[in-house]
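Complex shown without one protein chain; remaining protein chains in place.
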């Protein structure tokens, strides 16, 4: 199972890189989201999957899943949410101000330096 | 948390309330609210004098971050108490003075908040036993000094001066941190007292010279010693109360404090002793020489401060020499006593002088010596005070400056008599340098009195001169009275404050029983030194027109200031060039750097480490999980091929929701819950933003472009897979998870390990994460609402 999940995570990461390298703003945003999904899966798998009960104290349970990656990944999820929302808003603002969503065209838009 | 800790933190706590008060009580000058803070602290510190002067030390520990040895340990001996009293005492006078100096229209809230932060920072520096905490507070003084210098931030000179002081003192502070860390590597403790017990170990260690040099960098930059003094004259752009407080009486003495504090520790090293002694003397002479040519009154005082700091530094150097060569010799005790005494005296007369200059500036509108003159009859009180304090500075009896200057000369003379093989050839230079420096001191003191108050009345001052209001006069009057009292009755200080402080520097517990006397007899060399200073100084002043042109010969290009400016400019240009070299402005290039870098580094790591691949321990594969994974793959492919934005967004959500299902299977319930909530909100966010998003999800891309991207992404994907499997099958060390599992109930009395790790075991991470989250929200607010209006100012749009 773990190997399968790692491969899936690798595919997600690879695809996210492809999305992020494209020219369109929306694809870049979705790319970062997908990247974080891939990394989530990857890190969760590092501690081994399904190795015990859910990490909540219970006298009848002998072994627990690794709680540490879960705690760290919880923060990853929340931060990713903030990051995605932030990028979304940057995209909106940039699109409004510059009138293009092609990142290749954004450089060289004249700044008013006066 | 004891009363002492509270006293140190009181200004910062007060600063919080000051900010609020400022909003609601606009009629009362904010300074009146601030004034009780230093007054309370100084009153509290005075109650500690009996304890400290009876040779006891106060030590109060407070755990802050015990795991890394960073504790808020307050340690009070004579030395720290002296500094603390100076800081809070002068602080109280400066606050009082600033009430008259700063008008209601200034940004008083900012001013007093910065000033209070500085007070805490400075108290923290001198009352700390832990070097890490000391460093923390040390940098806080630099920051508050930066803010205060840039108080009038729309003046270009202010910004320049603030930046200069920040760059130089922070540069030194950072090196000092390196010194502290190397010290703690040797001694395995961050406590200064702990280090004192391991002097032999430090002596033998090869890291010691490095630690000495680094710590000296910190002390010399902060105390404006040659050649780092250049920031101090530019720091005079700050409001005068700040100059009087930070850049004369307290902050610049932090360097002296560190040198004094570490002298018992490093006195074994010749490097330490000679560096302090020589740099101090060079600074004394050079700065005094330069002070004479200045036209701006504050510049004169700035150079004078630098020179006096050099004087104290050289005295500490002689004291260190004493500890180095076996202590307890009379000469060296005198030097240390002189250093401490002069420290106090300098705070009184220089503080008063700064305040008077501030008054002159305030009442006439100019600080230029060329435009001032003849104010004696108009400002009689200021005039009297200037005469007293300047003469004290020049070392004329019967004021306190005379006494410490005598002790200084005595120490310098006796060092040339003392028998040191190393010194033999140069020892005669010390008294000569001391006398030369003092002569220039006398000259600029006379220039100060003569330039402002005597001579013809200058008609063209920007403002009609008048005597300052009583409010502004109180503080300098208090200081001037102290100048006279300390001058006439120096021994009220010697037993109570000077001796304990000197014993703190010498690190002895034998009482010193210092008696400071005015008359040492006809055969005292110091007496003749003083006479020589007065006579030559007076002559030099009278014939100044004949020798003043010497200043014109100075090299204008190779000055330290120029060096700083050029260095700053070239480092900026260099940084720009390097940055421009790889920052192309295309986000794609950056991503390419990152991802190729990742792939290459991962491959190199895997080749160089001996990794095995095994998957026998993997858990069973079940159908539902595989099905979900297939859904994720399908959604991913849809995102990759579609040109429709709606499909992209929905497919993205599909991946997210499927992921939360996977988490359920993987026994990560908290993750699943969070992912579910996040995904729901994110999807609605995307839909809300839908209208504003670009119409098409992808652009036409050339084949070559796509091929390049594909190669990079396949490489990254493949490396991550290999890397992931390798990391999964190799465990180099045990996981710390077991600790959390075992202790979740005993240490944190909780049941849900994930949440307990978040809020308790790793609470600090969560705290900062919450901060990042909140900042992202504010960032969104700014991005959507901030507009540049027609005037070019930033403003927030308000929507109904």
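When the chains are written out, they are named A and B in that same order, and each has its own residue count from 1.
Note that a residue touches a chain if its C-beta (ideal position, glycine included) is under 8 Å from a C-beta of that chain, and two chains touch if they have at least 3 such contacts.
Note that in this section contacts and distances are computed from a predicted model.
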Margin query: I notice the complex is incomplete. Of the names "Paraquat-inducible protein A", "Osmoprotectant transport system permease protein", "ATP-binding cassette domain-containing protein" or "Multisubunit sodium/proton antiporter, MrpB subunit", which is the UniProt protein name for the chain that's not shown?
Written below: "Multisubunit sodium/proton antiporter, MrpB subunit"
Check: Which one touches the absent chain: B:153, B:739 or B:781?
Finding: B:781
Checklist line | On chain A, residues whose C-beta touches the chain left out of the figure | finding: 54, 56-57, 74-75, 78, 81-82, 85, 89, 92
Item checked: Hidden partner chain, residues of chain B it touches -> 1, 62-67, 646, 669-670, 673-674, 677-678, 680-681, 684-685, 687-692, 748-752, 754-756, 758-760, 763-764, 766-767, 770-771, 773-774, 776-778, 780-781, 784-785, 799
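We adopt the following convention: only the chains that are shown with their structure count from here on.
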Note to self: With centres defined as the mean C-alpha position, give me the chain A-chain B separation in Å.
What the structure shows: 39
Check: Hey, which residues of chain B end up touching chain A in the complex?
Finding: 584-588, 591-592, 595, 615, 617-622, 625-626, 629, 632-633, 636, 639-640, 645, 648-649, 652, 655-656, 659, 662-663, 665-671, 674-675, 678, 681-682, 685-686, 689, 692-694, 696-699, 701, 709-710, 712-714, 716-718, 720-721, 724-725, 727-728, 735-737, 740-741, 744-745, 750-755, 757-758, 762, 765-766, 769, 772-773, 776-777, 779-780, 783-784
Note to self: Please output the residues of chain A touching chain B within their complex, sorted ascending.
What the structure shows: 1-28, 30, 33-34, 37-38, 40-42, 44-57, 64-68, 70-71, 73-75, 77-86, 88-93, 95-96, 101-104, 107
